[in-house]
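A single protein chain has been removed from this complex, and every other one stays in its place.
Labels run A, B and C following the written order; every chain starts at residue 1.
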C-alpha cells in the first residue's frame, strides 16, 4: 500500500439529488479524480499512459456509503494503490468531510492494449513507477 | 420546420438535485436523446453519420426553463429541425409532462470532418434526408 | 430471489467517455432505473415509499464490468431482489446488449426514517410486497 493522494471538491447542486444528499454514482467520478492525481504524483499522468497505447479500464468497483455528503460540503477524496499485479492494479478510496468518513471504496483495473482491446501484461514503464510508489511505506 | 419526434423519460434521482427538481444540465442530455431519435426516424442514425466521418458538434444551445420537473415525472422531449443550412443545422426542443411545458430550447450544429476537425459543407447524403424531413409540413 | 424487471436504454454520447465506451459511474444510474421499475411492478412506486416518510439509501454497491457498452447500443438492465431483511434489502443487476453481458452488480439499502435520518425496521407495508415479490420462484 502506498501513501495516499488527496483531491478536494466542493459539493455542487449537480452532485446532489432530491433526497438532499450526494447521489451515489458521483462517488465513482470522485474516485477517478483522486486516482488520476495519485498517478500524476508518481510521474505517470494517465494521459501519457493512454498516449503510449495502454488503457486501464475499471473491471470491478465497490462502494460503502457511511454518511451522506451535502450541498456545499468541502470533501476530500484520498486514493491509495492497494496492489499492483502483472496484469492490473487495485486502488482504494476514502471520502471525508471535516474528519467524518462519508464513503470508502475500491476499483480494480486491467491493462489493455487500446488498439486491440486485449488484456496485456503491464509494461515495465508502467509497473515500475507503481511499485516505486509504494516505497515510502516500505521501511526495510 | 419538420414534424417532431418524441422520446419519453422517467425522471430518476440521478436527474434531480437537492432543490427537489431536475438539474438544469440534464435537459441538454434529454435534447440529445430526442435529436438522435429525430435523425433515426429520418433514416439517418447518428452512428452512421459518425461512421461516414462527419460529426455534428453543438456550437450553440439555448434553454428556457418554465416549470420544474420532479422525481418520477414521466416527461416527453420533442425535437424538431428548425433550419438546415449548407454548413449546419438547428434543432428546437420542448419538454413536457402531463400537458405542462417544462422547458424549451435549441441547439445549433455545424458539420465537421471528424478526421481533420474542420468545418465542411454538409454532404448531399446528409442534407437531403434532412430537407426531405421537412416535407410533411409543406402543403404545396 | 425474485423474477427480474427489465428496462431498456439507448446509449447516448452523454453516457460515454473519451475511451469510446460507457463511463463506469453511468451503470449505477442504470441500476437505479431498473430497481425503480422493479418496485413499481410490485405495486410499490418509490415515490410512495418516500411519501410515507421512508427512504432506502444505498449503503453498499458492487460492480463488475465484463464488456464495454458503446454509443447507440440498446442495453437492457435487469434488476432482481436478492434478499429482504428486517432493516433493508439487496438488489442485483445484469446489464446486457444483444445477449452479451456488459456488467453485473448489486446494491444494498437500509430503511431510514427520512425525517430523523435514523435506520428503522422495514414497516409491514414495505416488507410484505417485497416478500410476496419473491413468491414466483419459491415453489415450496
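We take it that a contact is a pair of C-beta atoms (placed from the backbone, for glycine too) under 8 Å apart; a residue touches a chain by one contact, two chains touch by 3 or more.
None of these values were measured; they are calculated from a predicted model.
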item: Residue of B:8, B:24 or B:119 in touch with the missing chain, whole complex considered; value: B:24
item: Residues of chain C (touch criterion as defined above) contacting the omitted chain; value: 13-14, 16-21, 23, 25, 70-71
item: Interface residues of chain B (partner: the chain not displayed); value: 19, 21, 24-26, 28-29, 55, 57-65, 68, 107, 114
item: Positions on chain A contacted by the hidden chain, ascending; value: 10, 12-14, 29, 32-33, 36-37, 45-47, 50, 71-72
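Operating definition for what follows: only the chains that are shown with their structure count from here on.
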item: Distance between the centres, which are taken as Cα means, of chain B and chain A, whole angstrom; value: 35
item: Centre-to-centre distance between chain C and chain B (centres being mean Cα positions), rounded to whole Å; value: 29
item: Interface hub residues of chain A, defined as touching at least two other chains; value: 19, 21, 25
